[in-house]
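Presenting chain A:
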Amino acid sequence: MKALTWCAPYKVSVENVPDPKILNRRDAIVRVTSTCICGSDLHLYDGYVPFMTPGDIMGHEPMGIVEEIGPDVDRNRINVGDRVVVPFPIACGSCFFCRRQLYSCCDNTNPKPQHGDKMFGQPTAGIFGYSQLTGGYAGGQAEGLRVPFADVNLQKMPTDLPDHQLVFLSDIFPTGYMAVEHAKPQPDDTIAIWGCGPVGQFAIRSAFLLGAGKVIALDDEGRVPNRMKMAREAGAITVDIRDEYVYERLLEETGGIGPDICVDAVGMEAHGFSLDAVYDKVKAMAMMETDRPKVIRQAIHCCRKGGTVSIIGVYGGFSDKIPTGALMNKGLTIKTGQCHVHRYVPELLEHIRSGRIDPSFVVTQRMPLSQAPEAYKLFRFKQDESIKIVLDPAA
Partner candidate 1 sequence: MSVRNFGRGFVLPVDAKDGSFGESIMTTLHTRFGPGVDVDRGLDFGQSQQQQQGQQRRINVGENERAVSVAAGAILALQGLSRGSIVGLLTAGVGGMFIYRGIAGHCGLYEKMGLDTAHSGEGMEEREISEQGIHVEQAMLINKPAEELYRYWRDFNNLPAIMTHLISVQVQDDRRSHWVAKAPKIAGGQVEWDAQITADEPNLLIGWRSLPGSQVDHIGQIRFEKALGDRGTNVHVFMDYVPPAGKLGHWVATLFGEAPGRQMRDDLRSFKRIMETGEILTTIGQPRGTCTGEGKRQETL
Partner candidate 2 sequence: MFEETTATGLGIASIAIGATEIAAPEKLQEIMGIGNGENTGIMRVLGVREIMHGIDILTHKDPTPGIWARVAGDMLDGVLLGVAAAKTKRPGGFGAIAAAVLPVVIADMATCFKLTFKR
């Protein structure tokens, strides 16, 4: 089958690889009909994550049709022919964490837990196509995908909605949603969202779905005007991080107290123009700091006292100079995590069915899988032209 493999930083290629096989008794094989490139795939593309090996198949946002199921898959839940979305974290359903719906913290799905033990203290769940750190699973940017614990992980989808409305349930829609939801928004809240990428876009719309009073979206107007426009189309007020003083603007918009919830939908490769951003860049180049936490610093600074900072942008290692004084003295709450996708799919599917949101707004291109290397380049270097690219393995 065809699959997109990582070869080196900035080098991915579509290759012929063996078809996926049932390896454990509760596996299923899914024939992929649509699969996306994620902003966090760019961290791999850029070589920021040191645990990739040449030949790894990438991709963690697939959906498709179940072609084969293992002998112990619960046939009351999943059968051959089902149309399914595959969440990016792999859960077991039985451990301490899955029982508490912390699916991305599953204890049992990372076959290489030593990395997580060392880097984080305990290993986290396996993730499709996201390096040895998350278990080294083959990913979904391919014609077929093997999914472990199929009866726990595969999310059954209706047949009457097109792929482009459903495929984002694998990652970015629940992620944007959780970014706001787990901060427990109130109807009169002002929610500031750093990052107008696809996750940020869903966070904006989720904030309104969850009844927020006001949503402010921040990004670089000069670099990504289309993304800012898309944010405004959803009803957000936008702030240009390059040309405006973010802190002052946020205070203005909130009557001087700061936003109630501050969402970091940017992560460790934050761009920035201030002194601390330059500091981060230099240190990262000298390999002395792995993450660039510019947005976290700004969010802590701007957030209202007693507010919540929600971090769902991806970070991998260590950050310097986090304003712990502000954090502590202002009584902030920090909510974070890789999205526990399984928890949200039912209610989000309901939002889609009811017409309250049409997730396909975010798609800017649909390209054949064979052109995936061009798609990556486009997504990486022309971020304003491509907001979300969906790949078609059959084309």
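Here, a residue touches a chain if its C-beta (ideal position, glycine included) is under 8 Å from a C-beta of that chain, and two chains touch if they have at least 3 such contacts; residues count from 1.
The candidate set was assembled so that all candidates are chains of the complex that A comes from, given by their letters.
What you see is a predicted model, and the numbers here were worked out from it, not measured in a lab.
Here chain A touches just one chain among 1 or 2 in this complex, the one numbered 1. For chain A in complex with candidate 1, the touching residues are 1, 3, 5, 7-8, 13, 15-21, 23-26, 54-57, 72, 90, 92-96, 99, 107-109, 111, 113-114, 126, 135-138, 142, 146, 148-149.
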